[in-house]
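Quick one: structure below, then a few questions.
One protein chain omitted, others in place.
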Amino acid sequence: MEDFEFLRHITLGQYLPGDSLVHRLDPRVKISVMLFMTVAITFNVSYLANIILLIVCLSFVLLSKIPLGYILSGVKPALPFIIVLAILQLLFYGDAFVPYGTESRTILRWGWVHVTSGSVQLVVVSTLRFLQLLFLASLLTNTTTISDLTSGMEAMLSPFSRVGLPGHELALVGAIALRFVPILAEQLEIIMKAQASRGADLGAKGRLRFIQTTRQMVALIVPLFIDAFRRAEDLILAMEARCYVGGRHRTKRVRFRFQRADYIAYVLVLLFSAAMVAFRNRMPF
Amino acid sequence: MEQKGFTVRRIVIAGVLSAIAILLGATRLGFIPVPTAAGNATIMHVPAIIGGIMEGWVVGGIIGFIFGIFSFLQATIPLFKDPLVAIFPRIFIGITAYFTYVGLKRFNEYVALIVAAAVGTLTNTVLVLTMAVVRGYMAPGVALGVGITHGIPEIIVACILVVAVVAAWKRVETGRGRSKV
Amino acid sequence: MDAGRPIIQVNDLHHRYLRGTPLEVVALKGVTMEIYEGEMVGIIGRSGAGKSTLVQHFNGLIRPRERGKVIVDGEDLADPDIDIRALRQKVGLVFQYPEQQLFERFVGDDIAFGPLKMGLPMEEVRERVREAMEMVGLDFGRFKDRYTFTLSGGEMRRAAIAGVLALRPKILILDESTSGVDPRSRKDLLGRIDALHRERGLTVIFVSSSMEDVAELVDRVYVIDDGRTVMSGTTREVFSRPEELIRYGLGVPQVTEIVHELARRGKIPFTTVVNVQEGKEVVWKILNSSAT
Partner (left out) sequence: MSEGPIVRVENVTFVYNPGSENPTVALRNVDLTLYRGDYLVIVGHNGSGKSTLVKHLNALLLPTEGEVWVKGMDTRDPEHVLDIRRSVGMVFQNPDNQIVATVVEHDVAFGPENLGLPPEEVERRVEWALGVVGMLPHRDRASHLLSAGQKQRVAIAGVLAMKPDVIVLDESTAMLDPVGREEVLKTIRRLNREEGVTVVAVTHFMREAVEGNRVVVMEEGRIVMEGTPREVFSRVEELREMMLDVPQPTELSYELHKLRPDFPPDLLTVEEVVEEICRRGGGVR
């Protein structure tokens, strides 16, 4: 089926308007919470820790008043893949993975199948971890507009400029990237349509699919990149014409101010995450 | 000739190429079906390679980093919902591509482009799979299998695309060719 | 009008983008038109009026899935079994800024893309490329081996149009394909399109927001606004209703405006001119009448 509409579906900010506590938090706080929690999640492999983390992430979701079903709906297409992967890990990984501080016991061995306590833990923990991060990432993008997200990012990164790190520049790169996604998506749609009009068969079938698709890809990617470079040349001139010379002398309009809730959320999550990391090897199970 | 630090040019090129990486990731276009069980080869790392080659390792690294963040945020499978798998390895794609390109450029521009594309792609494949093994999502044997079935077609595609794009933009007359007609 | 059969028939066409999502956009809400074989028809309207969505129906890039019908050369586009590639070969569509869609290294290869996709033998492909290049004024021998991205802007645009002409379409659609070039290239392009129409009997659909270009080129006009056909008729008929055109974000050429204003001031009975030559004749009569 030839349908080019999918390009219009690209929405980077899946912002859902709302007035919950989470919506109102300062974007810098939300990004920080995301970072702290991600660190905590990444370093915890025990059952208990991951159950605690999941409960915390779930409570964030409840606070945001975003329907849980909405967040989970994004996973649906990948579900069969996730299940197959989990079963493979469960049955065949055996000793491939041993969580810190535990000893892997064999639970079942039958031909190729080798189930150990380690692989069970791996499957359970990586599924929990996936859910935790999914909740966090969705929360961030569902409760924050793209512009708040980029301004928040810039506000957080800018102080690094003072010690010689390219914080401001990094934020600017991110903002430019986000700005050009819809523009380039539109351009890509036109390129695809123009080629389809000239008889290109997008989504070729048959044994030579790989070669055909690669050729097709060249025909799409080359004009897309050329267009992007051309736009970049324009933007470079426009930025220079507007006196851009890097972040050092710039000022920034004040956009955010911490409220009490922001301080509380920030400190609580920071302490919690630090504790989770500190005690990661001392969980009873 | 090499300017240091962040010029306006580097910031903007990094921005638009990151946009392409995000775009390729957000559509099914970033995937090319390969004739193996593995399913799809990806070309989402190509912008990082091209950015590295054209504007230096910093630009290449940033594009990879931003591409990594997006594949992390948008991931719907556990493997890429892990920042150590999704983000960390991507930073190096453009960096290795750049140094390969610079090292070989004085011998032959054309060859340098091809090898840089191959090295950048390999960086992605090897590091992602290594991290996947380290973080316990894959057994080493499986990772090796995926590496071969994915890696080879990905390298081929990346080489073709990188040469086509860079040649078209720099208007280098690669080789002496003529039209088929 | 012409007694021939309509080659394109559109009846009460509706279209929504992203149907059923929160981002749904209604693009067409009732377009009706008939285009006859060998005609040169203009479709005009402000940007965002739905012109591009409409013409993308003509070669099956968008299929009618809601209310309304599109029939092109006897084939109902809602029918899922029609040969879409044959249709696209028959209906050549040139987009806005077509030079941005070039991708092959060599000019000749880019123009040959369509014929090669049709599976024609190389001899035939070469012949078509040669013919198409001549139609747009690019010398075959001189340009076919040139690197595409070293051409000038005007040359690139002509090469892109040749890429569509090489399909030997029966119907040529130009979707704002003459905008954004300098006056010299614009005149050159308009002249070549006119020649294609007159000498080869090509049906041409000219989508534009430039009233001067429309006045120069086409015989009949449809005005689209907010997804609907709001005006239609010969160019002269449509230009004789300037208030409506202004309401739809358009206008009339300045010379048309001059003659309308003279009529409003009672110098002449209401009449509509479409170019400076006609305007001169009208004013000349006024000036002579004052002399005697």
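When the chains are written out, they are named A, B and C in that same order, and each has its own residue count from 1.
Throughout what follows, contacts are C-beta pairs under 8 Å (C-beta built on N, C-alpha and C of every residue); 3 or more make two chains touch, one makes a residue touch a chain.
Keep in mind it's a predicted model, so treat the numbers as computed, not measured.
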Practice task
Indicate each shown chain that the hidden chain touches within the full complex.
Solution key: A, C
Problem - Residue in contact with the excluded chain [from A:L72, A:L88 or A:I183] - result: A:I183
Completion exercise
Among listed residues A:Q89, A:S151 or A:Q195, the absent chain is touched only by A:S151
Practice task
Could you tell which one of A:A175, A:M192, A:A219 or A:M276 touches the chain left off the display?
Solution key: A:A175
Fill in the blank from the handout: Omitted-chain footprint on chain C covers residues 46-48, 152-154, 179-185, 187, 209-212, 249-251, 253-255, 257-258, 261-262, 265-269, 276, 279-280, 283-291
Handout entry: Touching residues (missing chain, whole complex) on chain A
Key = 146-147, 150-151, 172, 175-176, 178-179, 182-183, 231, 234-235, 237-245, 249-254
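Please note the rule applied: only the chains that are shown with their structure count from here on.
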Completion exercise
Note, CA centroid farthest from chain C's centroid sits on chain A
Exercise for the section: Write down the chain pair with more C-beta contact pairs when B-C is set against A-C. Expected result: A-C
Exercise for the section: Return the distance between the CA-based centres of chain A and chain B, expressed in whole Å. Expected result: 19
Problem - Centre-to-centre distance between chain C and chain A (centres being mean Cα positions), rounded to whole Å - result: 44
Practice task
Two or more other chains in contact with one residue: find those residues in chain B.
Solution key: 164, 168-169
Completion exercise
Within chain C, the set of residues that touch 2 or more other chains is 103, 149
Practice task
Show which residues of chain B lie in contact with chain A when the two form their complex.
Solution key: 5-6, 8-9, 11-20, 22-23, 26-29, 32-35, 43, 46, 50, 62, 66, 72-74, 76-79, 81-84, 133, 136-137, 139-140, 142, 153, 156-157, 160-161, 164-165, 168-169
Exercise for the section: Would you tell me which residues of chain C are touching chain B in their complex? Expected result: 103, 105-109, 111-112, 116, 122, 125-126, 129, 144-145, 147-150
Handout entry: Residue numbers on chain A that touch chain B, as the complex places them
Key = 6-7, 10, 12, 38, 42, 74-75, 77-78, 81-82, 85, 88-89, 92-93, 96-97, 122, 126-127, 129-130, 133-134, 137, 140-141, 166, 169-170, 172-181, 183-185, 188, 207, 209-210, 213-214, 217-218, 220-222, 224-226, 228-229, 231-232, 235-236, 239-240, 244-246
